[in-house]
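First the structure, which I've put down as structure tokens, then a few questions once you've had a look.
Every protein chain except one is present and positioned as in the full complex.
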Amino acid sequence: MKLQLSTWPEVEAYLERSQGIVIPIGSTEQHGPTGLIGTDAICPETIAGGMSEAGILVAPTISYGMAQHHLGFPGSVSLRPTTLLAVIGDVVRSLACQGFRKFYFLNGHGGNIATVQAAFSELWAEDSLAARASAVDLRLANWFMGPRVVELSRELYADAEGQHATPSEISLTWHAYPEQVRRLPLAPERAPTGRIQDARSFRRQFPDGRCGSEPARAELEHGHRLYEAALTDALDDYRRFLEMSVG
Amino acid sequence: MKLQLSTWPEVEAYLERSQGIVIPIGSTEQHGPTGLIGTDAICPETIAGGMSEAGILVAPTISYGMAQHHLGFPGSVSLRPTTLLAVIGDVVRSLACQGFRKFYFLNGHGGNIATVQAAFSELWAEDSLAARASAVDLRLANWFMGPRVVELSRELYADAEGQHATPSEISLTWHAYPEQVRRLPLAPERAPTGRIQDARSFRRQFPDGRCGSEPARAELEHGHRLYEAALTDALDDYRRFLEMSVG
Amino acid sequence: MKLQLSTWPEVEAYLERSQGIVIPIGSTEQHGPTGLIGTDAICPETIAGGMSEAGILVAPTISYGMAQHHLGFPGSVSLRPTTLLAVIGDVVRSLACQGFRKFYFLNGHGGNIATVQAAFSELWAEDSLAARASAVDLRLANWFMGPRVVELSRELYADAEGQHATPSEISLTWHAYPEQVRRLPLAPERAPTGRIQDARSFRRQFPDGRCGSEPARAELEHGHRLYEAALTDALDDYRRFLEMSVG
Amino acid sequence: MKLQLSTWPEVEAYLERSQGIVIPIGSTEQHGPTGLIGTDAICPETIAGGMSEAGILVAPTISYGMAQHHLGFPGSVSLRPTTLLAVIGDVVRSLACQGFRKFYFLNGHGGNIATVQAAFSELWAEDSLAARASAVDLRLANWFMGPRVVELSRELYADAEGQHATPSEISLTWHAYPEQVRRLPLAPERAPTGRIQDARSFRRQFPDGRCGSEPARAELEHGHRLYEAALTDALDDYRRFLEMSVG
Amino acid sequence: MKLQLSTWPEVEAYLERSQGIVIPIGSTEQHGPTGLIGTDAICPETIAGGMSEAGILVAPTISYGMAQHHLGFPGSVSLRPTTLLAVIGDVVRSLACQGFRKFYFLNGHGGNIATVQAAFSELWAEDSLAARASAVDLRLANWFMGPRVVELSRELYADAEGQHATPSEISLTWHAYPEQVRRLPLAPERAPTGRIQDARSFRRQFPDGRCGSEPARAELEHGHRLYEAALTDALDDYRRFLEMSVG
Partner (left out) sequence: MKLQLSTWPEVEAYLERSQGIVIPIGSTEQHGPTGLIGTDAICPETIAGGMSEAGILVAPTISYGMAQHHLGFPGSVSLRPTTLLAVIGDVVRSLACQGFRKFYFLNGHGGNIATVQAAFSELWAEDSLAARASAVDLRLANWFMGPRVVELSRELYADAEGQHATPSEISLTWHAYPEQVRRLPLAPERAPTGRIQDARSFRRQFPDGRCGSEPARAELEHGHRLYEAALTDALDDYRRFLEMSVG
């Protein structure tokens, strides 16, 4: 069940049986010479698509994330952390005032993690400072850290997975958009590793945008398997989350 | 050319020939008993899809807008104006630092207009207060106000178009998602009109969410025609915009 | 009844019979070679002066507005949209906590419109996100768009009215300050038209500050007639506003 | 020379001979049973009127100040400190980008002092954190603390001056608006003294709004004398300020 | 009783007998060629140490204050006023939600005064705008302005006390850290006086960082006496504060 493709009476009926919602969150940022700029949004959106077929309500993807270090590559967009924090706060407050209680952020971008967690704390701090119980439970799940995904990724790529523009995420975007397969010679085969600071230093350290990865090892067939693994991870994790008490 | 489905070297090449980009902006809000919650995002995203086929770069849709008055209906989400203003600012600043100069926000939601215009002023004010020329040109285009769309909508629905959950936008979403056609008896046939204040008063004045409209008059075939009209309007308007000088 | 010239017990008594208040809002910005920098504040303040004589409570004028595009001309002042939004919010919250319910912003500056509307949404969003009814009703009325004013302006100036530093507003300031009549040769007679972006581009497009107008056609006698038209428009509109239900 | 009653070419010419400007800042707040709500704005505006006759440029009055403790009395309005701080910042930045260098805030309200000083520090901090010299010099002058005013006030009222709704300020408003003289029996003759906290405690401690004062001792003739004293104080102080080096 | 060296059950027990807490607030800024950068934090922290021995709960020192004008000297740190205002707000809200009612900020830095007072107003404004009584009482006490300290300082140094890097504060830091006595030839003996603007102008006016003072007159033995005076002043003042009613 996709929120965008539902009507309000359908959501009203859904709320009778569940107070949970999935919110995919990604980023719009370079993913190396062959990876799609939308990779980090496409991955959680695709997995959440599978969740929605299982009857779980899925909100529109937050496509812009915290990606300041990628701004040196054309097409990358970043919200400042304080902006993203405000976005997450408003999305949660909006749905909470209608009775949603369980917010499951399915994330596709490592660079979002700190800010999303800070956003959760900002929301809870409002309640904590007012000495009242919070009405919302918030969970950040990174699809690329689910147990089945991690295992499969290790099996497929081992160290070649790397940190950014990984063969796993590239493969998964191909599963979602098979017509978007791009293959280019990449040199060096294995991208360098380094540290993340500002955009200027990032581009100097990682000249083609990849970090420690060999995206050339991506395969469409891997994408299918990764999708299944990620969906199972997410459904499992979401169900456990629903069973936990709120606030 | 969709930003999400491009790579950074492709965007780098695009920037050589154009500094313009289209950013669809919508809302996630109730659209009456039969209209999709994603209507205001789906419409500009669909039209922008046509623009992307004409070689224009299209960024991911900003799916969450300013919709505080709809919050009384489950599934509606609103950013506060100050949050949306920050989002627009960061998206523009990000792309501007890479050389984009012409930002065309294709909007699907009347409730966004004031805030988007305020966001433009906030961006320009930074430059004006620093006594420097702005590097960016910003335009807000509402697809539902294009000349061909307005003419066709009048022809098809006249007064039955109304203000919210209109047959035009419903028809256009059906063009995008033909499997999402919903038909329900709506009483009264013509929704009431009123004033927009907070969410509580909105739901009291507009009990099923429609404002002044007869969405039951929507037709899939109308959607096809509206799409053509809207795309032609948008392409025309965008091209004129590109020809205007920046800053 | 002017708030500045009242005492608190007088306001307390007023609140017994009315919960409405008029707040003039203008701008401090260039109005061409002959127009006063205070034009946009003087006009609504003058009209509101007439309303106050009819027993309506009138608050002090918000003299600084959103005028970033005028900053290239000495003497122009602009609040950033986010600042003006905060000002409007605090003024409303202050008076609302004492029982005022109907806030009528009488505006003299087109550049304020988007921000004032965003400010209203920000206020209502607080209530909507908290799932409570708002206690306040907010209206933005632009004196220059009232029906009698528009009709008279067309009759007097037709196209020569233009968009900024218009003969209507100049005439009205002369009604308020007859000793401030300035006449200078203006070339071209009719100011150019263009687009509003940042201050630098504004001054380049509109070298003497006027936009599309012929302020040389202003007359003191026109000012008297415009004042009468604007006051009648405002009284009418305010009374209708008072009759509408709050929240 | 009043900014509101000037044109931009006149301001441009003024800037050739002076980079100084006077900005009256007041408050909209109760002043006891007989004092005008606009007292704190009227006083500096009136004195600044005298300065303008001496050829000094005077900007429109900032009529809304920091008056949270008065909100328990109808008609009082307060900006939050952070809002007022933003207003002052934008006014200064606007005029600074045109070449103004000397900003003289003529203040009528003790409650503004801390926030205005914090606003100055916020402005200077921008420059200091950027390791560049500030282009602006900022001064807060409280008319009621000028040497001639203090001496005259002591002579006229001694301890009966009190802290709020003082006979000095009441007298000065009568000088400005002789038709606004109000006389009512006040009991006790001398208002109580106390501490300033929130609005609720303020109204409990100061039931009629006065603090430590005997405004019944105000006289129109005192107002004339206080005006002369305050104007001389302000002109003296402003001229000394102009002579000091900027930044 | 120091908060940092207490457990929560001990604080719970303390709250049974007192709702007051002391919060030292200082700054990290240059204090001339011989004064410690931590002077303004060390002084109130030391005095508060004495208060804690009298059974009063003392919170950790806020070591970073508003010191933008000192940023030209290495090692100086400044929070912007809006940041410090937020810090004070959160510290108060945190403890207020647990039952603390009396917040005594013991301050060591003149540059903090305006911002701390603005922060108090911001906190109270929240309650005043919500038309509810505030639960907190807030007091800013500057150790260097206590009656015994002022008297002793005058006796010891008269005019040589100056405004910044004073012999009083230097002596008091020696009382706290006797091993930190530094003596250097200072020329001129008496530092210049001037005005505070941005950091650049500060360093130009006050080349070695001192303002109007002769810190060479500091003595360890003076520090002991000043400590006794300051502690007695603070204990007296705190006890009076506790006796005043809240809100």
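Couple of notes before you dig in:
When the chains are written out, they are named A, B, C, D and E in that same order, and each has its own residue count from 1.
One rule holds for everything that comes next: a contact is a pair of C-beta atoms (placed from the backbone, for glycine too) under 8 Å apart; a residue touches a chain by one contact, two chains touch by 3 or more.
Quantities reported herein were computed from a predicted structural model and do not represent experimental measurements.
The missing chain, though absent from the view, touches A, B, D, E when the full complex is examined.
In the complete complex, the residue from E:22, E:47 or E:79 that touches the missing chain is E:79. When the whole complex is considered, the residue among E:22, E:95 or E:116 that touches the unshown chain is E:95. When the full complex is taken into account, the listed residue touching the unshown chain is A:199, out of A:3, A:199 or A:230. Although one chain is hidden here, its contacts on subunit B can still be listed: residues 90, 93-94, 97-98. Contact between subunit E and the unshown chain involves residues 2-12, 14-15, 28, 30-38, 41-42, 59-64, 71, 73-80, 82-83, 86-87, 89-91, 94-95, 97-99, 177, 180, 182, 209.
In the full complex, subunit D touches the omitted chain through residues 128-131.
In this text, only the chains that are shown with their structure count from here on.
Rotating subunit B by 120 degrees superposes its CA atoms on those of subunit D, with the angle stated to the nearest 5.
Note: centroid distance subunit A to subunit C, computed from Cα atoms, is 46 Å.
Separating the CA-averaged centres of subunit A and subunit D is a span of 54 Å. As a whole-number value, the distance joining the C-alpha centres of subunit D and subunit E reads 29 Å.
Looking at subunit A, residues 90, 94, 97-98 sit in touch with two or more other chains. Taken as a contact graph, the chains fit none of the simple arrangements: neither line, ring, star nor complete graph. Taken together, the chains touch in the following pairs: A-B, A-C, A-E, B-C, B-D, C-D, C-E, D-E.
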